[in-house]
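Excluded from the complex is one protein chain; the other protein chains are retained at their positions.
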Amino acid sequence: MRALVKESAGPGMVVKDVPVPTCGPNDVLIKVHFAGVCGTDLHIWEWDAWASGRLKPPLVIGHEFAGEIVELGTDARTAGLLKVGDRVTAEGHIICGHCLPCRTGDYHVCRRTSIIGVDRDGAFAEFIAMPASNVMRLDGISTETGAIMDPIGNAVHTVLEGQKVAGAVVLVVGCGPIGCFAVGIARAAGASLVIASDLNPTRRDIASRMGAHAVIDPKTENVAGRLAELTGGDGVDLVCEMSGHPSGHAQAFDAARPGGRVNMLGTPSRTTEVDFARDVIFKGLTIYGVTGRRMYDTWHTMSRFLRSGQFDPAPVVTHRFPLEKMADAIGVIKDGSAGKVILEIGA
Amino acid sequence: MRALVKESAGPGMVVKDVPVPTCGPNDVLIKVHFAGVCGTDLHIWEWDAWASGRLKPPLVIGHEFAGEIVELGTDARTAGLLKVGDRVTAEGHIICGHCLPCRTGDYHVCRRTSIIGVDRDGAFAEFIAMPASNVMRLDGISTETGAIMDPIGNAVHTVLEGQKVAGAVVLVVGCGPIGCFAVGIARAAGASLVIASDLNPTRRDIASRMGAHAVIDPKTENVAGRLAELTGGDGVDLVCEMSGHPSGHAQAFDAARPGGRVNMLGTPSRTTEVDFARDVIFKGLTIYGVTGRRMYDTWHTMSRFLRSGQFDPAPVVTHRFPLEKMADAIGVIKDGSAGKVILEIGA
Amino acid sequence: MRALVKESAGPGMVVKDVPVPTCGPNDVLIKVHFAGVCGTDLHIWEWDAWASGRLKPPLVIGHEFAGEIVELGTDARTAGLLKVGDRVTAEGHIICGHCLPCRTGDYHVCRRTSIIGVDRDGAFAEFIAMPASNVMRLDGISTETGAIMDPIGNAVHTVLEGQKVAGAVVLVVGCGPIGCFAVGIARAAGASLVIASDLNPTRRDIASRMGAHAVIDPKTENVAGRLAELTGGDGVDLVCEMSGHPSGHAQAFDAARPGGRVNMLGTPSRTTEVDFARDVIFKGLTIYGVTGRRMYDTWHTMSRFLRSGQFDPAPVVTHRFPLEKMADAIGVIKDGSAGKVILEIGA
Partner (left out) sequence: MRALVKESAGPGMVVKDVPVPTCGPNDVLIKVHFAGVCGTDLHIWEWDAWASGRLKPPLVIGHEFAGEIVELGTDARTAGLLKVGDRVTAEGHIICGHCLPCRTGDYHVCRRTSIIGVDRDGAFAEFIAMPASNVMRLDGISTETGAIMDPIGNAVHTVLEGQKVAGAVVLVVGCGPIGCFAVGIARAAGASLVIASDLNPTRRDIASRMGAHAVIDPKTENVAGRLAELTGGDGVDLVCEMSGHPSGHAQAFDAARPGGRVNMLGTPSRTTEVDFARDVIFKGLTIYGVTGRRMYDTWHTMSRFLRSGQFDPAPVVTHRFPLEKMADAIGVIKDGSAGKVILEIGA
């Protein structure tokens, strides 16, 4: 089959023929229709410090996908709910099930997580084998949308964790694809006021189309002033920090009201100076670090939102490429002109 | 009446005669038996940057106390539960009741909090007037113990917020009085393993007597190694950060297990460099800033713990002084030889 | 002033002149614009067993209202947020603040609750005095809507208690005014599927206009079959039981899915046979009894929903009468033709 492969340590990836993966006894073999390109894939393409420290080439890349079941493993426990021909997506974190986080419901921080497209062969390929337990039927959600449920799920995890969202004031700092998804998820979950902040006008525009009541350009606007005005001085109940930059952290801590919450998904590449006294302790603030998706509560809520039409990711999807054009996909992500980019593989 | 007064901007306090406070229509007038000396009082004594920026002398100092009701205001709503002669303590945060945090149950971060002994006259005096709503009957708890329920309440708030404590592994970083109280509270609340860390051997000894299963000297011991051994590699479920130092923060973030929690009470005087990617996001960590006490859930649980005998603060109380010896009290706090210090006022 | 008064034990009420209430030192005196008529008022009108056991005539009736501040008590703590001329509504449960439920945040079940229009003079009058702590500014919400925030708040309490509503399947059993409000609140809070059940076609129609995705007539339809079809066999996550009838309880327990929840507001006048093994234990069900409104979390969320336009009670309000026409108001409530009925008093 054709697959996008990191062949050796160093930048780039190549499309080449590799064997169709074996469908293990507990696995489901899936023909991939669409796959999503993630910032993680950009790090892998560029072979940065994180990528070179973690990946062991050769490896098929890609962890966001959806497609169709073509084979069921001999011992796959599916409760009669999965069969050949079903359109499905899958959680890309493969977990041990036995560590303390797994035994207490925090599967997303399993101590032995293996991620497809990072630690084992991934989804930028015509076929992928996944443990049956990680696979979910789409039941009416298109495989194109199914292919980006992984990052939509990041947004669901970020928005719904902890504080009640119904009636809340939500600020999204950083309007990359997951930030824009977070705007729409906050609206779907009943937030009363959703504000989005980004330096990039294209991204602010997508955030508006996803339902942001207001957008802020932190370069030209007085963020604190705008927030005070928009919230009548009450401040922000929940900040979704999606930028991963120290300036985003500063915005987040300043914006969150006393008793509020900062859910942090954007992954910083450096440290941040934090004034814990002023920003966390005297404010009674809660900070939560978001990894992956809650398995599988996040997926359940997301499916409901998508099937009911409460949430539509369409405005975020700006580009589609065939597998062979990965260099172009990387290009539009790097130059900031893209929202979410999708690879068309086998639809 | 005699009172300990900060007379003017600058270090020190003086004992002098001031008028007995008026018992307002919604107030209760209390004859003070005992009062607790807090780190905050040390800041005020020394007139540091925080103190000089906040206090408006002249002011009676002190916010931890207990005593006996001598007068009820004409309109004081007490539900028939408070009467002259009752032994009582009181929450020292006087709140507005109308701001968003107050209207949603986060009274401890009320936007208009006025703290006795900081923003208005305090408890290092023979009498204090308090709003009836802030006053609680001791019902069998001694007034000496009642006088330190404010800082014990800080420990209760820190230990009980968020994560289930029953069966948990709890690490207390910093064994000042509140840290030592936290050790005992964690035991009372059913923690399975309570570990305490401090540089000072006297404090480690008090932590042991409060029930710590193990104590660590971070100067001479490999903290990570000890924790791995003590927890069988699982790590710490809940860290109570009581030191307020960047090195304590580093210890806390390193110790907390994936999916764990750091509740932070120690107030730093400077910023801390945080690696949010490594320490918070990839770990799925929660950080919570602790201010004051939950009103009045914290007080309720604390009263139950004290009356049942599940928690006994006695090992922490190392010194008692009369009001006139405040300089000596400040001395033993500064030289690190003290646990909790109590002023004997009118018992 | 004019007021609607229950003069003596027995059916009916009369409009008569009574003194304007005194504005106590902690009170706010409010000129009433509008008031809502509640099922409770019908019980009082008819002088049923509950009413005759609880009320001590003579008494001004009415507990749902909004209006304008005309006087502030001398000691009223308003944090500068309430002033003469402000349009306001108020929580009608006056609580002690000192009992265990009050001290642990469950003010709505205070052991010494005094309800306006039931235990003390109420709001069907030109003026009412209320403790300042119970009063909230409308800030742009009309006084007509403000007058029915008490029952809308019942719906908010019922819908938002416990289970996550975002993405949920919600069934409202019984479409009186609060049931119809619950439909709209569930939509505002992000429920993915809201189903309403009532025997009365007028009420089902109002429920549809409040946003119910589907309505069921339990007399002519197979409820279990419809629910199975509507939910794809998954069942209902949250049932709001608003009918107070044993048949409604049976519907609720049957509809709730394993791990689901029944929040019960409709007040039964008789007992219900419950099969706890089948309906509660083997299902892992949670049942919660709804009294009043969470003080003041419910009011805060409701205000956000109303100001943002996420929730509009208009379709539920079917009748308006002057104070003098209370008999007519009672009539339309009894004959089942009414949604919510409002008294126009002093707008």
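Each chain gets a letter, A, B and C, in the order it is written, and its residues are counted from 1.
One rule holds for everything that comes next: contacts are C-beta pairs under 8 Å (C-beta built on N, C-alpha and C of every residue); 3 or more make two chains touch, one makes a residue touch a chain.
Small disclaimer: the values here were computed from a predicted structure and weren't measured.
Give the residue, chosen from A:K16, A:K83, A:R112 or A:R270, that touches the chain omitted from the document.
Missing-chain contact among the listed residues: A:R112.
I'm checking contacts with the chain that's been left out. Which of A:R77, A:R270 or A:K334 qualifies?
Final answer for the missing-chain contact: A:R77.
Can you say which of A:F65, A:F181, A:W299 or A:F321 touches the chain missing from this structure?
Counting the whole complex, the residue in contact with the absent chain is A:W299.
From the listed residues C:C23, C:M136, C:A189 or C:L265, report the one that touches the chain absent from this view.
Result: among the candidates, C:L265 touches the missing chain.
Against the chain that's been left off, what residues of chain C make contact? List them.
100-101, 104, 106, 108-111, 234-235, 244, 249, 257-259, 264-265, 267-269, 271-277, 280-291
Please output the residues of chain A touching the missing chain, sorted low to high.
Spelled out for chain A, the touching residues are 24-26, 75, 77-79, 81-82, 96-100, 103-105, 112, 133, 136, 296-297, 299-300.
Counting contacts across the full complex, list the positions on chain B that touch the omitted chain.
Contact residues on chain B toward the absent chain are 139, 160, 164-168, 188-190, 192-193, 232, 300-302, 304-305, 307-308, 310.
By our rule, only the chains that are shown with their structure count from here on.
Could you please state the distance in Å, as a whole number, between where the Cα atoms of chain B are centred and where those of chain C are centred?
40
I need the residues of chain C touching at least two other chains; which ones are they?
Residues 300.
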